[in-house]
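Scroll down for the structure; my scribbles are underneath it.
Shown here: the complex without one of its protein chains, the others still in place.
Coming up: subunit A.
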(Lines give C-alpha, C1' and ligand atoms only; values in the text may rest on other atoms or scores of the structure.)
Protein backbone atom coordinates (compact mmCIF):
# COMPACT_ATOMS: atom_id res chain seq x y z
CA UNK A 1 0.00 0.00 0.00
CA UNK A 2 1.31 3.42 -0.93
CA UNK A 3 1.72 6.33 1.45
CA UNK A 4 -0.75 9.14 1.99
CA UNK A 5 0.45 12.65 1.15
CA UNK A 6 -1.04 16.12 1.09
CA UNK A 7 -0.60 17.26 -2.50
CA UNK A 8 -2.18 19.40 -5.19
CA UNK A 9 -4.48 17.26 -7.29
CA UNK A 10 -2.85 18.26 -10.60
CA UNK A 11 0.61 17.31 -9.32
CA UNK A 12 -0.70 14.01 -8.01
CA UNK A 13 -2.29 13.30 -11.39
CA UNK A 14 1.02 14.00 -13.14
CA UNK A 15 2.79 11.69 -10.68
CA UNK A 16 0.27 8.98 -11.54
CA UNK A 17 0.92 9.45 -15.26
CA UNK A 18 4.63 9.11 -14.50
CA UNK A 19 4.03 5.92 -12.52
CA UNK A 20 2.21 4.53 -15.57
CA UNK A 21 5.52 4.95 -17.43
CA UNK A 22 3.89 6.94 -20.20
CA UNK A 23 5.85 7.09 -23.50
CA UNK A 24 4.66 10.34 -25.08
CA UNK A 25 3.13 13.47 -23.56
CA UNK A 26 2.03 16.22 -25.95
CA UNK A 27 0.35 19.32 -24.59
CA UNK A 28 -0.13 23.04 -25.02
CA UNK A 29 -0.50 25.27 -21.95
CA UNK A 30 -3.98 26.41 -20.94
CA UNK A 31 -5.35 27.38 -17.56
CA UNK A 32 -6.25 25.44 -15.41
CA UNK A 33 -4.47 22.44 -16.94
CA UNK A 34 -0.92 23.84 -16.70
CA UNK A 35 0.25 22.28 -13.44
CA UNK A 36 -0.26 18.78 -14.82
CA UNK A 37 1.97 19.24 -17.85
CA UNK A 38 4.49 21.45 -16.06
CA UNK A 39 5.07 18.68 -13.56
CA UNK A 40 5.27 16.05 -16.29
CA UNK A 41 7.86 18.09 -18.18
CA UNK A 42 9.84 18.29 -14.92
CA UNK A 43 9.69 14.51 -14.51
CA UNK A 44 10.91 14.02 -18.08
CA UNK A 45 13.65 16.68 -17.85
CA UNK A 46 14.96 15.33 -14.55
CA UNK A 47 15.21 11.86 -16.00
CA UNK A 48 12.71 10.40 -13.53
CA UNK A 49 10.40 9.59 -16.43
CA UNK A 50 11.76 8.11 -19.65
CA UNK A 51 9.30 9.68 -22.08
CA UNK A 52 9.07 12.10 -24.99
CA UNK A 53 7.56 15.43 -23.99
CA UNK A 54 6.44 17.21 -27.17
CA UNK A 55 5.84 20.91 -26.45
CA UNK A 56 3.52 21.57 -29.37
CA UNK A 57 2.43 24.94 -30.75
CA UNK A 58 -1.33 24.38 -30.34
CA UNK A 59 -3.90 21.96 -28.96
CA UNK A 60 -4.79 20.94 -32.49
CA UNK A 61 -1.23 19.74 -32.81
CA UNK A 62 -1.24 18.23 -29.30
CA UNK A 63 -4.05 15.86 -30.21
CA UNK A 64 -2.48 15.21 -33.63
CA UNK A 65 0.81 14.23 -31.99
CA UNK A 66 -1.14 11.95 -29.65
CA UNK A 67 -2.79 10.24 -32.60
CA UNK A 68 0.58 9.73 -34.28
CA UNK A 69 2.29 8.36 -31.18
CA UNK A 70 -0.59 6.10 -30.22
CA UNK A 71 -0.68 4.80 -33.79
CA UNK A 72 2.89 3.52 -33.48
CA UNK A 73 2.10 1.86 -30.17
CA UNK A 74 3.34 4.39 -27.62
CA UNK A 75 1.49 4.98 -24.34
CA UNK A 76 0.14 8.48 -24.78
CA UNK A 77 -1.16 11.26 -22.55
CA UNK A 78 -2.38 14.82 -22.97
CA UNK A 79 -4.17 17.43 -20.92
CA UNK A 80 -6.25 20.44 -21.85
CA UNK A 81 -9.31 22.58 -21.05
CA UNK A 82 -12.12 24.53 -22.70
CA UNK A 83 -10.76 26.48 -25.72
CA UNK A 84 -7.96 23.94 -26.01
CA UNK A 85 -10.48 21.14 -26.33
CA UNK A 86 -12.48 23.23 -28.79
CA UNK A 87 -9.40 23.64 -30.97
CA UNK A 88 -8.69 19.92 -30.62
CA UNK A 89 -12.24 18.87 -31.37
CA UNK A 90 -11.54 17.93 -34.97
CA UNK A 91 -8.87 15.47 -33.91
CA UNK A 92 -10.77 14.31 -30.80
CA UNK A 93 -13.29 12.62 -33.08
CA UNK A 94 -10.52 11.11 -35.17
CA UNK A 95 -8.68 9.65 -32.18
CA UNK A 96 -11.72 7.67 -31.10
CA UNK A 97 -12.89 6.72 -34.59
CA UNK A 98 -9.43 5.37 -35.38
CA UNK A 99 -9.61 3.44 -32.06
CA UNK A 100 -6.41 4.99 -30.75
CA UNK A 101 -5.84 4.42 -27.02
CA UNK A 102 -4.74 7.48 -25.02
CA UNK A 103 -5.67 9.31 -21.86
CA UNK A 104 -6.73 12.95 -21.65
CA UNK A 105 -6.86 14.93 -18.40
CA UNK A 106 -9.55 17.54 -19.03
CA UNK A 107 -9.58 20.30 -16.43
CA UNK A 108 -13.16 21.31 -17.04
CA UNK A 109 -13.55 24.99 -17.81
CA UNK A 110 -16.23 27.20 -19.33
CA UNK A 111 -16.18 27.98 -23.04
CA UNK A 112 -15.73 31.59 -24.20
CA UNK A 113 -17.30 34.11 -24.65
CA UNK A 114 -17.18 35.90 -22.30
CA UNK A 115 -13.67 34.71 -21.61
CA UNK A 116 -13.79 32.58 -18.50
CA UNK A 117 -11.03 30.45 -17.07
CA UNK A 118 -13.36 29.00 -14.43
CA UNK A 119 -15.11 25.74 -14.01
CA UNK A 120 -18.16 24.23 -15.62
CA UNK A 121 -18.81 21.27 -17.92
CA UNK A 122 -19.48 23.01 -21.23
CA UNK A 123 -16.15 21.88 -22.67
CA UNK A 124 -16.69 18.17 -22.19
CA UNK A 125 -20.34 18.35 -23.27
CA UNK A 126 -19.17 19.81 -26.58
CA UNK A 127 -17.51 16.47 -27.38
CA UNK A 128 -19.92 14.15 -25.57
CA UNK A 129 -20.83 12.46 -28.88
CA UNK A 130 -17.24 11.97 -30.00
CA UNK A 131 -17.02 8.33 -28.96
CA UNK A 132 -14.53 8.69 -26.11
CA UNK A 133 -14.99 7.07 -22.72
CA UNK A 134 -15.73 9.96 -20.36
CA UNK A 135 -15.44 9.69 -16.58
CA UNK A 136 -16.01 12.31 -13.88
CA UNK A 137 -14.20 12.66 -10.57
CA UNK A 138 -15.49 13.90 -7.25
CA UNK A 139 -12.24 14.39 -5.36
CA UNK A 140 -8.47 14.22 -5.68
CA UNK A 141 -8.14 10.55 -4.81
CA UNK A 142 -10.59 9.69 -7.57
CA UNK A 143 -8.59 11.75 -10.06
CA UNK A 144 -5.37 10.03 -9.04
CA UNK A 145 -6.89 6.54 -9.24
CA UNK A 146 -8.62 7.35 -12.51
CA UNK A 147 -5.26 7.80 -14.28
CA UNK A 148 -4.30 4.14 -13.72
CA UNK A 149 -7.79 2.93 -14.50
CA UNK A 150 -8.02 4.99 -17.69
CA UNK A 151 -4.78 3.70 -19.18
CA UNK A 152 -5.81 0.14 -18.34
CA UNK A 153 -9.24 0.49 -19.95
CA UNK A 154 -8.10 2.54 -22.93
CA UNK A 155 -5.35 0.11 -23.91
CA UNK A 156 -7.36 -3.06 -23.31
CA UNK A 157 -7.53 -4.74 -26.75
CA UNK A 158 -11.25 -5.34 -26.19
CA UNK A 159 -11.73 -1.57 -25.84
CA UNK A 160 -8.98 0.31 -27.72
CA UNK A 161 -10.60 3.71 -27.23
CA UNK A 162 -9.36 6.99 -25.78
CA UNK A 163 -10.43 7.99 -22.26
CA UNK A 164 -11.19 11.50 -21.04
CA UNK A 165 -10.91 12.13 -17.29
CA UNK A 166 -13.05 15.12 -16.30
CA UNK A 167 -11.56 17.10 -13.44
CA UNK A 168 -13.29 20.31 -12.34
CA UNK A 169 -10.96 23.21 -13.07
CA UNK A 170 -9.62 24.96 -9.95
CA UNK A 171 -12.35 23.39 -7.76
CA UNK A 172 -10.42 20.16 -8.06
CA UNK A 173 -7.26 20.73 -10.11
CA UNK A 174 -5.79 23.34 -7.77
CA UNK A 175 -6.82 22.09 -4.34
CA UNK A 176 -4.48 20.29 -1.98
CA UNK A 177 -5.93 17.03 -0.74
CA UNK A 178 -4.70 14.00 1.16
CA UNK A 179 -4.08 11.39 -1.52
CA UNK A 180 -3.00 7.81 -1.03
CA UNK A 181 -0.25 7.07 -3.54
CA UNK A 182 0.34 3.84 -5.40
CA UNK A 183 3.75 2.24 -5.50
CA UNK A 184 5.43 0.77 -8.57
CA UNK A 185 4.53 -2.81 -7.66
CA UNK A 186 0.85 -1.92 -7.51
CA UNK A 187 1.01 -0.26 -10.92
CA UNK A 188 2.88 -3.22 -12.36
CA UNK A 189 0.25 -5.61 -11.04
CA UNK A 190 -2.60 -3.44 -12.27
CA UNK A 191 -1.53 -2.01 -15.61
CA UNK A 192 -0.18 -4.42 -18.26
CA UNK A 193 2.21 -3.18 -20.98
CA UNK A 194 0.56 -1.51 -23.97
CA UNK A 195 0.02 -4.06 -26.73
CA UNK A 196 -2.05 -2.32 -29.40
CA UNK A 197 -4.54 -4.14 -31.60
CA UNK A 198 -2.83 -2.76 -34.67
CA UNK A 199 -0.05 -0.29 -35.08
CA UNK A 200 1.97 1.38 -37.80
CA UNK A 201 4.96 -0.79 -38.42
CA UNK A 202 6.72 -1.24 -41.75
CA UNK A 203 6.79 -5.01 -41.27
CA UNK A 204 3.04 -5.10 -41.64
CA UNK A 205 1.80 -2.67 -44.25
CA UNK A 206 -1.47 -0.99 -43.40
CA UNK A 207 -3.28 2.29 -43.90
CA UNK A 208 -5.01 4.10 -41.06
CA UNK A 209 -7.82 6.58 -41.52
CA UNK A 210 -8.48 5.95 -45.20
CA UNK A 211 -11.43 7.31 -47.15
CA UNK A 212 -14.72 5.69 -46.13
CA UNK A 213 -17.34 5.74 -48.81
CA UNK A 214 -21.09 5.84 -48.06
CA UNK A 215 -21.07 2.03 -48.26
CA UNK A 216 -18.83 1.77 -45.19
CA UNK A 217 -19.35 4.90 -43.07
CA UNK A 218 -22.48 3.76 -41.25
CA UNK A 219 -20.97 0.34 -40.57
CA UNK A 220 -17.86 1.99 -39.17
CA UNK A 221 -19.96 4.21 -36.90
CA UNK A 222 -21.99 1.28 -35.64
CA UNK A 223 -18.80 -0.66 -34.95
CA UNK A 224 -17.51 2.31 -32.96
CA UNK A 225 -20.77 2.55 -31.01
CA UNK A 226 -20.67 -1.17 -30.25
CA UNK A 227 -17.04 -0.86 -29.14
CA UNK A 228 -17.91 2.01 -26.82
CA UNK A 229 -21.02 0.46 -25.30
CA UNK A 230 -19.27 -2.90 -24.92
CA UNK A 231 -16.43 -1.33 -22.97
CA UNK A 232 -18.52 -1.25 -19.77
CA UNK A 233 -17.50 -4.71 -18.48
CA UNK A 234 -13.82 -3.81 -18.91
CA UNK A 235 -14.39 -0.50 -17.12
CA UNK A 236 -16.16 -2.23 -14.23
CA UNK A 237 -13.56 -4.97 -14.03
CA UNK A 238 -10.87 -2.29 -13.86
CA UNK A 239 -12.59 -0.81 -10.81
CA UNK A 240 -13.08 -4.26 -9.22
CA UNK A 241 -9.39 -5.06 -9.59
CA UNK A 242 -8.50 -1.69 -8.17
CA UNK A 243 -10.65 -2.36 -5.11
CA UNK A 244 -8.59 -5.48 -4.43
CA UNK A 245 -5.39 -3.42 -4.59
CA UNK A 246 -6.45 -0.24 -2.80
CA UNK A 247 -9.63 -1.03 -0.91
CA UNK A 248 -11.39 1.76 -2.79
CA UNK A 249 -14.36 0.55 -4.79
CA UNK A 250 -15.67 2.67 -7.64
CA UNK A 251 -18.84 2.13 -9.67
CA UNK A 252 -20.40 3.64 -12.76
CA UNK A 253 -23.15 5.20 -10.64
CA UNK A 254 -23.01 5.69 -6.90
CA UNK A 255 -25.58 6.86 -4.40
CA UNK A 256 -25.67 8.63 -1.06
CA UNK A 257 -28.63 8.10 1.28
CA UNK A 258 -30.70 7.30 -1.79
CA UNK A 259 -32.25 3.93 -0.87
CA UNK A 260 -35.58 5.23 0.34
CA UNK A 261 -35.36 8.78 -1.04
CA UNK A 262 -38.42 10.28 -2.71
CA UNK A 263 -36.27 13.04 -4.21
CA UNK A 264 -32.93 12.37 -5.82
CA UNK A 265 -30.31 14.98 -6.58
CA UNK A 266 -28.41 13.96 -9.71
CA UNK A 267 -24.87 15.29 -10.20
CA UNK A 268 -21.45 14.71 -11.74
CA UNK A 269 -17.99 15.83 -10.60
CA UNK A 270 -16.91 17.82 -7.57
CA UNK A 271 -20.41 19.24 -6.97
CA UNK A 272 -21.29 15.77 -5.65
CA UNK A 273 -19.35 16.42 -2.43
CA UNK A 274 -21.24 19.69 -1.97
CA UNK A 275 -24.47 17.84 -2.58
CA UNK A 276 -23.81 15.22 0.12
CA UNK A 277 -23.76 18.06 2.68
CA UNK A 278 -27.03 19.36 1.26
CA UNK A 279 -28.54 15.87 1.52
CA UNK A 280 -27.50 15.65 5.18
CA UNK A 281 -29.07 19.04 5.90
CA UNK A 282 -32.34 18.10 4.26
CA UNK A 283 -32.40 14.73 5.97
CA UNK A 284 -32.02 16.57 9.30
CA UNK A 285 -35.11 18.54 8.35
CA UNK A 286 -36.90 15.24 7.83
CA UNK A 287 -36.96 15.44 4.05
CA UNK A 288 -36.60 12.29 2.00
CA UNK A 289 -33.69 13.33 -0.19
CA UNK A 290 -30.75 11.35 -1.58
CA UNK A 291 -28.01 11.76 -4.15
CA UNK A 292 -27.08 9.97 -7.36
CA UNK A 293 -23.50 10.51 -8.45
CA UNK A 294 -22.70 9.59 -12.03
CA UNK A 295 -19.06 8.73 -12.62
CA UNK A 296 -19.33 7.10 -16.04
CA UNK A 297 -20.86 9.58 -18.49
CA UNK A 298 -19.80 7.66 -21.62
CA UNK A 299 -20.77 4.93 -22.14
CA UNK A 300 -23.87 5.82 -20.15
CA UNK A 301 -24.79 3.04 -17.67
CA UNK A 302 -28.40 3.03 -18.81
CA UNK A 303 -29.63 -0.04 -16.94
CA UNK A 304 -28.27 1.10 -13.58
CA UNK A 305 -29.67 4.57 -14.04
CA UNK A 306 -33.15 3.38 -15.04
CA UNK A 307 -33.35 1.19 -11.96
CA UNK A 308 -32.21 3.95 -9.63
CA UNK A 309 -34.29 6.77 -11.04
CA UNK A 310 -37.49 4.72 -11.32
CA UNK A 311 -37.67 4.48 -7.52
CA UNK A 312 -37.87 8.25 -6.99
CA UNK A 313 -40.78 10.66 -7.31
CA UNK A 314 -38.57 13.60 -8.29
CA UNK A 315 -35.09 13.86 -9.70
CA UNK A 316 -33.31 17.20 -9.59
CA UNK A 317 -30.46 17.29 -12.13
CA UNK A 318 -27.68 19.77 -11.41
CA UNK A 319 -26.49 20.49 -14.94
CA UNK A 320 -23.09 22.17 -15.12
CA UNK A 321 -23.47 23.39 -18.70
CA UNK A 322 -26.02 25.11 -20.83
CA UNK A 323 -27.39 24.04 -24.21
CA UNK A 324 -28.64 27.24 -25.77
CA UNK A 325 -31.91 26.95 -27.61
CA UNK A 326 -32.34 23.30 -26.61
CA UNK A 327 -35.23 21.64 -24.75
CA UNK A 328 -33.08 21.67 -21.60
CA UNK A 329 -29.49 20.98 -20.54
CA UNK A 330 -27.35 18.01 -21.64
CA UNK A 331 -27.53 15.76 -18.57
CA UNK A 332 -31.22 16.41 -17.91
CA UNK A 333 -31.96 15.78 -21.53
CA UNK A 334 -30.42 12.33 -21.39
CA UNK A 335 -32.11 11.39 -18.13
CA UNK A 336 -35.50 12.43 -19.46
CA UNK A 337 -34.91 10.47 -22.66
CA UNK A 338 -33.74 7.47 -20.67
CA UNK A 339 -36.89 7.37 -18.52
CA UNK A 340 -39.47 8.33 -21.14
CA UNK A 341 -40.59 4.77 -21.96
CA UNK A 342 -40.44 3.50 -18.39
CA UNK A 343 -43.82 2.55 -16.90
CA UNK A 344 -42.81 4.22 -13.65
CA UNK A 345 -40.87 7.41 -14.07
CA UNK A 346 -40.03 10.37 -11.87
CA UNK A 347 -40.45 14.04 -12.65
CA UNK A 348 -37.04 15.15 -13.84
CA UNK A 349 -36.17 18.76 -13.05
CA UNK A 350 -33.40 20.73 -14.73
CA UNK A 351 -31.28 23.10 -12.65
CA UNK A 352 -28.40 24.67 -14.53
CA UNK A 353 -25.92 25.71 -11.88
CA UNK A 354 -22.32 26.68 -11.37
CA UNK A 355 -21.61 27.78 -14.90
CA UNK A 356 -18.55 29.91 -15.63
CA UNK A 357 -17.18 29.19 -12.15
CA UNK A 358 -20.14 30.53 -10.14
CA UNK A 359 -19.88 28.98 -6.67
CA UNK A 360 -22.47 26.44 -5.63
CA UNK A 361 -22.74 25.99 -1.86
CA UNK A 362 -24.68 23.29 0.02
CA UNK A 363 -27.35 25.93 0.75
CA UNK A 364 -27.65 26.59 -2.99
CA UNK A 365 -28.26 22.90 -3.56
CA UNK A 366 -30.98 22.90 -0.88
CA UNK A 367 -32.58 25.94 -2.52
CA UNK A 368 -32.47 24.32 -5.94
CA UNK A 369 -34.19 21.19 -4.63
CA UNK A 370 -36.90 23.30 -3.01
CA UNK A 371 -37.33 25.37 -6.17
CA UNK A 372 -37.59 22.26 -8.31
CA UNK A 373 -40.18 20.63 -6.08
CA UNK A 374 -42.39 23.69 -6.13
CA UNK A 375 -42.04 24.45 -9.85
CA UNK A 376 -45.06 24.33 -12.10
CA UNK A 377 -43.31 23.75 -15.40
CA UNK A 378 -40.65 21.21 -16.16
CA UNK A 379 -38.44 23.01 -18.61
CA UNK A 380 -35.19 24.33 -17.15
CA UNK A 381 -33.88 26.99 -14.78
CA UNK A 382 -30.57 28.80 -14.73
CA UNK A 383 -30.02 29.02 -11.00
CA UNK A 384 -28.84 32.17 -9.30
CA UNK A 385 -29.09 34.61 -12.20
CA UNK A 386 -29.25 38.13 -10.73
CA UNK A 387 -32.26 40.18 -11.88
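We adopt the following convention: contacts are C-beta pairs under 8 Å (C-beta built on N, C-alpha and C of every residue); 3 or more make two chains touch, one makes a residue touch a chain; residues count from 1.
Basically, contacts and distances are computed from a predicted model.
Student: Given the choices "5-oxoprolinase subunit PxpB", "Dihydroorotate dehydrogenase", "Cell division protein FtsX" or "Pyruvate synthase subunit beta", state the protein name listed in UniProt for the chain not shown.
Tutor: "Pyruvate synthase subunit beta"
Student: I'm checking contacts with the chain that's been left out. Which of A:33, A:70 or A:116 qualifies?
Tutor: A:70
Student: Given the contact definition stated above, which residue among A:58, A:229 or A:361 touches the chain not shown here?
Tutor: Result: among the candidates, A:58 touches the missing chain.
Student: Touching the left-out chain: which of A:29, A:192 or A:212?
Tutor: Candidates A:29, A:192 or A:212; residue touching the omitted chain: A:212.
Student: Spell out, residue by residue, where the missing chain touches subunit A.
Tutor: With respect to the unshown chain, the touching residues of subunit A are 23-24, 26, 50-52, 54-58, 60-62, 64-74, 76, 90-91, 94, 200-202, 204-213, 216.
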